[in-house]
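Then we have chain A:
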Amino acid sequence: MTETYLNVRNLNVSYGKTIAIRNVSLQLAKGDRLALIGMSGSGKSTLAMAIAGLLPKQAHIEGTIDFAGRRPKLGSDIGVLFQDASGSLDPVMKVGDQIAEVVMTHLGMSWISARVRAAELLDRVKIPKALSRLNSYPHEFSGGQKQRIALAAALAGNPSILIADEPTSALDTVIQKHIVDLLGELVKDGGLTLLFVTHDIALASQQADQIAVIYQGEVVEAGASGQLLREPRHPYTKALINTHISLDRPRSKRLPQIDMAGLQ
Partner candidate 1 sequence: MKTLNLEAKIGAILLVLLVLMALFAPLIAPGDPLAISGEAMLRPFASEAHWLGTDRLGRDVLAGLVHGTRTTLLVAFFSAAAALIVGSIVGTLSGFLGGLADIVLMRITEAFQTVPGFLLALATISVTGPSVPTLILAISLGNWTQAARVTRAEVLSLRERDFVAAARTLGMRPLEIAFREILPNAFGPTASLAAISVATAILIEAALSFLGFGDPNRVTWGSMIAEGRTVLRAAPYLSIVPGIALVVTVLSIHLIGRGLSHTERLQP
Partner candidate 2 sequence: MPPLASFFLKRLLTALPVLFIVLVGSFLLLEAASGDAVDAYIARSGTLDAQQIAQLRMEWGLDQGPLYRFEAYVTALAQGDLGWSTAFERPVTSVIAERLPVTLLLMSIATGLAFFLGSLLGIAAGARPGSVRDRLLSTGSLALYAVPGFWLGLVLIVVFAVDLRWLPIGGMESIASGKAGLARMADIAVHLVLPVCALAMVYLALYLRLMRDRMAEIWRDPFVKGLEARGLTRRRIVWRHVARNAVLPVITMLGWQSAAMLGGSVVVESVFSIPGFGRLAAEAVARRDTPLLLGVLLCSAITVIIANLLVDLAYGKLDPRVRIGR
């Protein structure tokens, strides 16, 4: 591990008397890919949102989140990608403007250069004919495309960390793979640090170098992904892997049979 990039120490989150996150510590180095896995309700999303600083006001947060000696800033230090793409885009603003306003806010560019940058970003997330699509509205894109646009907007402020909260679970399997591949590429080429939340162990094992298993608001097991999946120590991790095998094998077997070229 090189220098620690993002350092989360003794994080506790509670809503009134309900404790959502219990004493979690995490370290991320530049270029790391960390997956938070757990069942729904385990607190994995709450943890990700706490790190992003996006929890509702009622949440009581203790502990420190440190990014290069300070608290990370949304947009310029951390980009966030949500599960529901259409839910993160303003339905009545052109997608080009939505990306450009993030560029303007964080990079201090003029509107014209921000629009040019927006076109580059759309191109980078593989929206065809990016320049001409700047003036389209979210409803004119498909679900997968919307998620790419949301990704472009999340990256528009040049953040070095991307938090992705179940970024593909609202999409169908084929499009899921496209988004996952795109994220992988961005990490490899762009030096992005990725923290993603998923319940899909197969996805975690493909895309993450490290996995942290969350159960009832605690990290019960963490480590390099291959090691962790081969030799799970915590019973919860074992249970997770078992359910995955029984439920997901048929689907993951089906996947390669689909003709990918025909769908592109």
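Keep in mind how these were chosen: all candidates are chains of the complex that A comes from, given by their letters.
Note that a contact is a pair of C-beta atoms (placed from the backbone, for glycine too) under 8 Å apart; a residue touches a chain by one contact, two chains touch by 3 or more; residues count from 1.
Just so it is clear, the model here is predicted, and its values are computed rather than measured.
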item: Given options 1 or 2, the chain of this complex that touches chain A; value: 2
item: Residue ranges of chain A in contact with candidate 2 within the complex; value: 52, 54, 73-76, 79-80, 82, 84, 86-94, 101-102, 105-106, 137, 139, 150, 153-154, 156-157
